[in-house]
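Rest of the complex left out; these chains stay put.
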Amino acid sequence: MRIAVCPGSFDPVTNGHLDIIARASKMFDKVIVAVLHNSSKNSMFTIEERVEILKNNCADLENVEIDSFSGLLIDFMELKNAQVIIKGLRAVSDFEYEMQMALMNRKLNQNIETVFMMTSSKYSYLSSSIVKEVARLGGCIHGLVPDSVEEELIKRFNIGG
Amino acid sequence: MRIAVCPGSFDPVTNGHLDIIARASKMFDKVIVAVLHNSSKNSMFTIEERVEILKNNCADLENVEIDSFSGLLIDFMELKNAQVIIKGLRAVSDFEYEMQMALMNRKLNQNIETVFMMTSSKYSYLSSSIVKEVARLGGCIHGLVPDSVEEELIKRFNIGG
Amino acid sequence: MRIAVCPGSFDPVTNGHLDIIARASKMFDKVIVAVLHNSSKNSMFTIEERVEILKNNCADLENVEIDSFSGLLIDFMELKNAQVIIKGLRAVSDFEYEMQMALMNRKLNQNIETVFMMTSSKYSYLSSSIVKEVARLGGCIHGLVPDSVEEELIKRFNIGG
């Protein structure tokens, strides 16, 4: 069984992420979406919320599993018997950073492979942080994130605003 | 009447910015230089100072207006009946970030267009932050910023130093 | 009156080109689409055909004029009293080449300005040569070029094939 891991902060998940996850699920026997528990970085959504949102939005993808991890990605992968890291690429700057990470992960474990998928061109400008920024300033984010995330972002920024 | 907006932090304005503004003013009926009021980011000059410096240095450009904004740039543009965003590009990394912003702004409002102008090659290494860094360390910034800004930067770093 | 020139080979025009032309026509008083007559390069469509196709597909844009030129672009611009060159950018590699050309054109004439517009993300993979290549191999190019160009390409490659 070939297991791939799709790691990220997903704070929150965007429709660009969901597009990559759905497409990846067709290529591997199992895809584990691995939410990074990064204690040092302020996240808007808790790790539990991020996992929950992903579970709700990937419910119809039978071979997709949602999990969280802290520590080294390759340690998580060994635990899960996963062999492949999936990363979405939007732009050249993504590419260079991800290439550096991929080379480091291969150094750490020769059997781990990173594969890159292109973000769909209609989501090429999309990132979790730009969505939060637009929502914070009151802009319309419809179609960029799942509806429940849209509602939640509007609610949080209105209360805070 | 075609109105273009030239947004930025201008903390402080550099001669590279002024070059872009002057060249843009020849292409559109009116150019509004829009100083971003970003409360979360520490700026060296207050929003009032930044507007004032720009006013002094654009005084001879008749169709250039200085203003400030907070919130979404496209909301400011709708208020001003502006249709075009002008951005200066220096390098590939500028290009990718600005392309992402431009695509997002077009998603938010289909009628807003972003156009890119090349920074003059003699200013290709120039940014507000590198000017502040060089001034802080006592380096000569003559010719990189307007004279009054040069004096002010020297004064501030001497007092603080 | 501000006149912009949109130069290119347009061999043949794609929907990506037409999108840039339409958007540019809103920003300037007149936009001249200038088809390059490049004698040393083999073109699939003659200069007359390329001009004709553009005329047909820009007929509803009142301030757009189709013309052809050979020689230096800036000489053509001076003849037409045009001040602005418009170029569409898709990718980083476009950007570097166009930046070099823009700097050279500014060296040749200080009053000529080049502005860059982003290709719509749905056309980011599109170029005249890739369209011809796909058509040559029998692939579907519907939606990538105007319908009349699609028919013409299919006809030419079938006869030749």
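Points worth noting:
Order as written gives the chain letters A, B and C; numbering starts at 1 within each chain.
By our rule, a residue touches a chain if its C-beta (ideal position, glycine included) is under 8 Å from a C-beta of that chain, and two chains touch if they have at least 3 such contacts.
None of the values given here were measured: they were computed from a predicted structure.
Every protein chain here shares one sequence; 3 sit in place, and the complete assembly counts 6 copies in total.
Keep this in mind: only the chains that are shown with their structure count from here on.
With rounding to the nearest 5, the Cα superposition of chain A on chain C corresponds to a rotation angle of 180 degrees. Work out the mean CA point of chain B and of chain C, and you get 31 Å between them.
As a whole-number value, the distance joining the C-alpha centres of chain A and chain C reads 38 Å. Shared interface positions of chain B, defined as residues touching 2 or more other chains, are 92, 96, 99, 102-103. Here chain A touches chain C in the complex through residues 92, 121-122, 124-125, going by the rule given at the top.
Of all the residues in chain A, the ones that touch chain B in their complex are 90-93, 124-127, 130, 134, 137-140, 144. Considering their complex, residues 2, 23, 26-27, 83-84, 89, 92, 95-96, 99, 102-103, 106, 113-118, 121 of chain C touch chain B.
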